Each structure stands twice: as C-alpha cells, then as structure tokens.
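Apart from one protein chain that is not included, each protein chain of the complex appears where it belongs.
When the chains are written out, they are named A and B in that same order, and each has its own residue count from 1.
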Amino acid sequence: MTQGQYDETTADEPNEAAEEKRHADYKRTGRMTLYVRRFFRRPSAVLGLVLLVLLVFFAVFGNKFTHWTYQDLDFAALGVPPNSDHLLGTTSGGSDMYAMVVRGLGRSMSIGFLSSILETIIAAIIGTSIAFFGGWFEKVGMWCLDMLMVIPSFLLIAMLVRSSSGTAGWLWLTFGLTVFGWIGYARTLRTLALSLRELDYVRASKFMGVGSFRIIVRHLVPNLGSVLIINTVLGVVGSVGSETSLSFLGLGIKAPDTSLGTLLNEGQSVAITAPWVLLAPSLVLIALTFSVQLIGDGIRDAIDPNSRSVGKAE
Amino acid sequence: MRLFRKTKKADTDSKVLVGGGMDGTTVLRPEDTAYNGMPSEDTVLSVRGLRVSFASEAGTVHAVRGVNFDLKRGKTLGIVGESGSGKSVTSMSIMGLLDSNSKVTGSIRYNGEELLTKSDQEMSAIRGKGIAMVFQDPLSALTPVFSIGDQMKEALEIHNPDMSEEDVTARSIELLQLVGIPNAEERLKSFPHQFSGGMRQRVVIAMAIANNPDIIIADEPTTALDVTIQAQVLEVLRKAQKETGAALIFITHDLGVIAGIADDILVMYAGRAVEKAPVDDIFEHPVMPYTMGLLGAVPRSDKGKSGRLVPIPGSTVNLADLPQGCPFASRCPLAVEECRKVEPNLEPITGRVGQFAACLRSDLVVKNHLTFTDVYKVGESTKSIFDGIAREDRNIVLNVNHLRKTFPLTGGGFLRRKIGEVHAVDDVTLDVREGETVALVGESGSGKSTTLLEIMNLASPESGTIELFGQDVGARMSGAERRRLHERIQYVFQDPMSSLDPRLPIYDILAEPLKVLHTSKNDINKRINELMRLVELNPDQVDRFPTQFSGGQRQRIAIARALAVNPKLILLDEPVSALDVSIQAGVINLLEDLQNKLGVAYLFVAHNLSVIRHISTRVAVMYLGRIVESGETEEVFEHPQHPYTKALLSAMPVPDPKVAREQRRVMLQGELPSPTEKIIGCPFASRCPLKITLSTEQQLLCETEPPALDDWGVPGAGLNHMSACHFTNASVSAS
C-alpha cells in the first residue's frame, strides 16, 4: 500500500501518478525512466537479461569457435567426453556436441520467440475484436474459445506436426505451436480490452467523432502494449517447453535438423554412459527458459503500478 | 514500524506537566514547539509530535509532519484537509494500520498507554474494542464472502470470546436495529452484495460500536454516499456516539459535513495542522489564510448567488520535495519573505481562547479582523455576450422531448436471458438555450448521466426525440453533417485523471478533435496556443504529459479540449466533483468566464447542490429517471415544491455550525427502490414524507398514477417552475 491509497480521490491511481498529481511542476520521473529504473533495481531481472544476451550471442556466433558443424560426424571420436577438439564431447554417433548445442539452441530459440510473437499477435487481434464487437459475436466467440481449450493443445500440435518432417519441420512446429497456443491469451486480452473500452478517454475520443480505427491504434493498442510485451516474453518459456517436449518424444524436430529437445532425446539413452550428451543441452535449456522468465517477471514488476519494490523510508 | 522517541521521557514529561490546560500557556517540549497543552483527565487520546513518512519513487514522502492534538471523552474532533494533507494517514497511524514501508515517530497515547510501541498483536486487542474505525467506501469495506451475521459475530467474539451464541445473535440484532436496519434478524443471513451502499455503511458503523469503544474514527464515512443517504448516516453516527459515549474523530474534506457534528476542528495542510479551534471559532473567524480559503472558496447551497467565487491560487505542494518555510506560502496572498524561510508552528492566538494557528501573519489577521474577502483578491467577472437578451429570444441549442432509455436486466448463467428492464431515463423533456447553464441534479441512479450519454450518442433514442440546433439527431445525415454536429457539441468528464490519455502529451490531446476536422497543422498550432491561454495555462507546457499536471490543471486541459472546435453546447458530467475544494472555485470561475466570453451553453450534471445553485440558471431535479421538478434555479432553491427536492435541499450540509445545529432535516426513509422494481405510480411514493400525511384515497393516487410535470396552477410559476407531484399545492401550503 502506498500513500496514494490514503487520500480520497486517488484510491486506485498508480502510485507515481498520484504522486505527480500533487506536485506537477517540481520533481518528475518519466514513465519509461521509471520502468527502466525499476527493472534494473531487480537483481534477478538483470541476471536474466545478461544471461539471455549471452545465450543469443552463443547461438549466433557460437559456431565461430569450432570447426565442426552440427552435420559433421567424427568417426574417430565416437562418444568421447569433452576435450580440446570437441569442446562438449561427442555423441555415440560422432556428432560434435558443441556444434549441436549451438544449432539446437538457435532452433529452439527461433521456434520459441517466433511462435510466441505470432501467438500474441493472433491473440491480440481475436481477443480485442471479440471485446469490441460485443453482443452476439462475443457470445459465440467466447464459446468457441472455451471449446478450443477443451482438448489439450499439446495433443493437437503433435497430430499436426506428425505429418511434417525434413528441414521445413521446424516451421511446421512453429505453426502448430502458434495455431493452438493463442487461445488462453486471447481470453486474457479480451477481458483487458473490455475494461479499456469503458475508459473515459476512449469515450472522450468517441464523443469527439474520432474514428474507431484511430481510437484503437492511438489509445487502445498502447495500453495493451505492456501486457502484450509481458505475454510475449513469458510465452517464450511455454513455447520452448512445448517444443522440447515434442522433440523429446520424437514428435517434433527430427534429424537431420536438431533442437534442444531432440538432443535431450539423444541424451536420455546414454544418460549413464555419456552424461555430457544429456547435461549440455539441459543446462542450456534451463538457462534459456530461466533467463526469459526472469526478464518477464522483471518487466511485469516494473510496470505494475502497485509495485512495492520501492524500499523503506529512511 | 519503529519508534524513535523513547516513551520513558514522555512519561516524565507528563508527570511534570499535569495540570497544564488547553490554553496553550505551557509550551514545554523544545523538540516539539508546535505542542500545545497537556492532556487533562478526560483525555482519551493524545497525539504528540506525530510524523509519518513513506518511501516512494520520487523520494521520501513526508505525509504527516508533527501533529499534536488531544481528544476528550465523548467529544468530536473534526480533521479537515484536502487530498495529501495527511489526515487519513494520521488516523491510520492511530489504528496502527499503516503499511510496513512507513516510518512513524512521535507519540500516540490512548488512556495513557503508548500505542506506537505496541506490536500488531497488542494493537489488535485495542482495535475494535478501545478504538474503532469506519472507512470511506462501504462497498468494499465488508468481506463479500461472509454473511453480515458472521461479520458482526466476529466483531463481537474477537473481544468477548466467552459470549454465548445466543448473546451474540441478540446483540447483533440489537446493534443492527440501533443503526436503523429493518428486519435485522433476517438480514443477519444476508451477504454484503445484497445491501446498498448506505446500508453497508450502517453495518460498518454497527460493527464499530459493537464493543462500546472509547474512540470512533470515521474516515470520510459519507463521501461515497448520496446526499440523502449521507444525512441518514450522519444521523446514525451521531446516535451511535450518543449510545456509546465515545469520542469521535471525523475526517473529511468537506467543512459542511462536520459543521453540525464537531466540537473542535483541526485543519491540516501538507502534513501539518495549520489551524485548530472550537468549531464556532473556525467558521466565524478563521485566522490561517488556508482555512479562510477552504471556507470561502466554496459556494453555499443555502444562500443565493452572491457573485464570483474567489479561488485559492496554485495547487498543493509536493510532499516528497517540500519547499522551505510555510508550505502554503506560494498560494498565500499574505505571505511575506519570512514565510518562505521559516515554517511556523501551531501557536495560540492572542485574544482567542482555544484557537491556534500556524501562521506568521496571524497577528495581522486578528488585529485587522481580516476576512476571506480581505485576504483574497476578488476577480472581475466578464460580461456575457448574451447579457440583456431575454431567454425566449435566444436560440434553442438542445431540445430533448420525452427521452426514454432502458437497459435490459439479464439473469446469470449461460444463456443470459432477459429478466426485466431498468428505466434509466424515463420521459425526460428539457431544453437548453444559447449561453445558459441548465443543471441536472439527482442522486446516483437518477439517470442524469445516462441522459447526457444518450444525447452524446447522436443517434435516434429508444423513444422520444433529441434535437440539436434544430436538427433531429435521429434523422438520416451525411458524414459531413454528422461531423458538423460533433463539432458543435462537446463533453467534459468528471475525472480529468481518466479522461485524458496518460500516454499522450497535451499537444496531441488538444489536437485530437481538431484532426477529426482535418484542420491544417499550422492552424492546429495556433489554436492550441489560444486554447491554453483561454484556460489560463502556460502554452509552453503543451509537450508535457497529463500526469505532470495537478487535478485542477488537468480539468482545464479537458475543458480546453472540449472548446477546441468552438462548440455551441458542452455537456459537463460532474466536472468539479473529483477536484479538491480549494481548486474547485477556480474551475467554476473558468467555466463561467468561458460561457460569458464565448456564449457556449452548458448542460451541467452534478449532485452537489451548492455548485448547481452557483453556476446554473435553470435546474431540473431527477429521481429514478424522471424529472420531478424543474425551473429557474433561484426559484427552485428558494421555493421547492416537490417533496423530494425539499428533502434533497434540507439534507445538504451547510458550512455554518449555527445553522447546521438548528437545521431541521426532512429525513427520507429508506433507500432508492431497486431498479428492477416495476413502479406504476409516482416513483417517489415509497419514500415520500408528504404521502404519509395524506388520506388513503390520496395515497392510492400516488401509488397508481404517475404525476406529470406541470405548474399546477401555482400563481406566476408558468414554465419557470414545474413539479411532478399530485399534491404540489398541498405540499406548498404545508411548508
């Protein structure tokens, strides 16, 4: 609770806004500065950001540090532990683990980010239109959303991806994850858009004769923006999780392509004899999801108007 | 919560000082020079040097900065202040309910016991038993998932664990009856959502007095309620205080509310007490210019319009970044160099027993008997461009005929079938002419805002007609014609906080309506510059964001936006009710000036009768979607005819203790009927104080026949005063 909640008119105003209201011309903190400051005040968020930057760097430039590619097989070194030539050892088939992890990380990352972004876009469009059109459309739309949530999407994605293989497989997987992944977000965004529709400044624009499209673009999308960003970031964790699970079960990415899930599958059978094959992709995967989650949490906390991470009065 | 001042010391102090009276002669604690007098025998609560600060993004907020007061048994202390004055924080620190990120120092003694050193566990033994509290918003104050009975029971059992089940029930019923809840026994099983706001506040009061507390703290207990309900709840509080003999701390921003109920008043500004005196002295001869402003800047509902309002200039200070010296200095017309250097303490006023003020210029004020009008500059009002033109000769800008609007009432569940309808607006007829202000007044649920929204829709209403500038809005129009209509009618919302997009700079906000009209960029720039000057803001600030302005400034921006396209009619929905008292006057003046200068007409919705009386030329009183009385403002206020108008007027708090104490209120029974209820006859019949005095046949008429709005042959009334009551004449002669 902040001091804003103690006075009569500003009960549910964001803390900093209430603050500003009282003393317009003196001390001001811009919204973005505030968010950035709050984000960087969280050690965990900073940790997540650093970790993710490192991972992206690793996925993009990692192959520069070895002469092996993920498709090369070194028959002279089958299932060897990490050494100076094979930085992370090799699989029993002779693939260089380092090159495989770099490639797999890149795949998992691109699938995760791409499908999460696409999911957010679809969810935003469908969720907000259900809220805006209202009435009959809303009733049917909501019923369909509920209905689509009945069957576990994991199963549907597996069915869809089953029929695809080869190098375009990852695109199919992205497509599958997207097509069945947006439904939950759409529900959330609809609820949010519903409350935005009733905002005074949206009504004010309507009363001034501003067109619907302009209102949506100028007033609504920026308002949904923060939620969309958080959803996209946290959606990456879910997408990466689904991708690795499917690939692990042999239903997602298949050879010759590789992803972290495929590598896990490979590591499973040799977990005792060649633990590095399991360990390397596992650790990279955990680092990826964990860093993204920390960043998402950091953004959420920074944007949250009720954030209490302000510290104590001296 | 940490306590810095050692209580030991305070103990010895009080031993030495017993006998020190309230006359302020014994100012003894050097670190608290603002201190004034020692607690005497009958003091139940004594607050000394209370300071509260919070951490915030902008730095440490000093919400309370050295507050001292004593509360005597059975007496009522009113704490008055605007938002950010620290009044609520003070009450929360007494209750020990402040958030953990706050720092509290000083001393709060309840019956001699220091409260600030107590743990939450120890405090909970006192809360609800010794000190009870009533909060502002009754709608959220009760747990939605527990029944009223359970919550009453809890209040009793916490402090009386041995009470038997039967005793608890009996006492609960007794308490609910005391606060005026009918069918108390059955209502114990009800849940909060089945009660109206006023009823819930009664339940909260019943819980507060359950254990006969020594002190009741009421924090804005009636602010969220309608005027007639406010009067009822004030009455209940008064009764509760009488029954329990408790001392009452009444916190409010509205001096009118406490004029009739308080014994002493403490005025707070920027976390400090700036004036303290018995209630009559505060109202009769305030010393601190801020107190004068609070009293003088508001229009009075019991007096006719006497001229232009006098606003307090400027806005409240930043509690995280306080200026040196008196925090009010920047707004004070009497301020001298000294005021900006030293912050004055609350000192006794020579020659005024019991009155204290924190003002360096108090001697000047007392010596010269300065009053509000001496201190503040009275501005010149602009002459209206329609001055001298009779109403009949002006053009009609808005003509609403028999407007009706119903909302379907749907049941829960999957199919959401319609189970009835709410008559939000029922047969409303009104007209607005050039350059005049027509006010719609009524309580929540009266349909006044719905009427505005229906007009703003610019579409054929459900039933009836709406004509704007002679054009029927329901008729087929081309896009250009419709845009032209939009151009001539604008809207101002209640809360400037929410009606301006916080993400856009002021420039973009003001440009939005102009862009709809495809104005060129050059013209937009020019117009925005003009607009900013028109609403008395600095045009250099257009690239700032709404949050960087104060509430009053933001409402000015909202008004500027409405004016951007040179409208002929502006609909205003409670434009000043979200603003602090001290800035309301400035906005009202601005609205008046703009009308006089530009000849724009206002349709003004408000629940505050004083504002309406000041600003409007004509008024329509609404009840349950219908206009029950309408006419010229002065005429309606001076000679109300409808029993509802009379009740409304008499329920209005008057900021004058003498009047307030003697005011005879027409106390309305019960609450607004449920919107689902089908009403055949007069909508007011269920609560009408006149009806119960009538004969059975007459009552039957009220219940079966809806009265039409008519002048009822009252001599000289004509179109200028109409009322919708079958017994208008009877009611006039009865009063």
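We adopt the following convention: a contact is a pair of C-beta atoms (placed from the backbone, for glycine too) under 8 Å apart; a residue touches a chain by one contact, two chains touch by 3 or more.
The working rule: contacts and distances are computed from a predicted model.
Its UniProt record calls the unshown chain "Oligopeptide ABC transporter, permease protein OppB", which is the correct pick from "Germination protein, Ger(X)C family", "Oligopeptide ABC transporter, permease protein OppB", "Asp-tRNA(Asn)/Glu-tRNA(Gln) amidotransferase GatCAB subunit A" or "Hydrogenase expression/formation protein HypE".
Summary of contacts with the chain left out: across B:79, B:175, B:188 or B:207, the touching residue is B:207. Residue in contact with the omitted chain (choice from B:54, B:135, B:386 or B:684): B:135. Although one chain is hidden here, its contacts on chain A can still be listed: residues 1, 5, 44, 143, 146-156, 158-160, 162-163, 184, 237, 240-241, 244-245, 248-251, 261, 264-265, 267-268, 271-272, 275, 278, 282, 285-286, 289-290, 292-294, 297, 306, 308-309. Touching the omitted chain from chain B are residues 95, 97, 120-121, 124-129, 132-133, 135, 137, 140-147, 154-155, 158-159, 191, 193-194, 204, 207-208, 411-415.
The rule is simple: only the chains that are shown with their structure count from here on.
Averaged Cα coordinates give chain A a centre that lies 46 Å from the centre of chain B.
Of all the residues in chain B, the ones that touch chain A in their complex are 53-61, 63, 83-85, 88-89, 92, 99, 101-103, 136-137, 220, 223, 253, 315-321, 416, 456, 482-483, 486-487, 490-491, 493, 495, 497-504, 512-513, 515-516, 545, 547-551, 553, 558, 561, 565, 578, 580. Listing the residues of chain A that touch chain B in their complex gives 1-3, 6-11, 13, 15-17, 19-29, 31, 34, 37-38, 139, 199-201, 203-205, 207-210, 218-219, 222-223, 308, 310-314.
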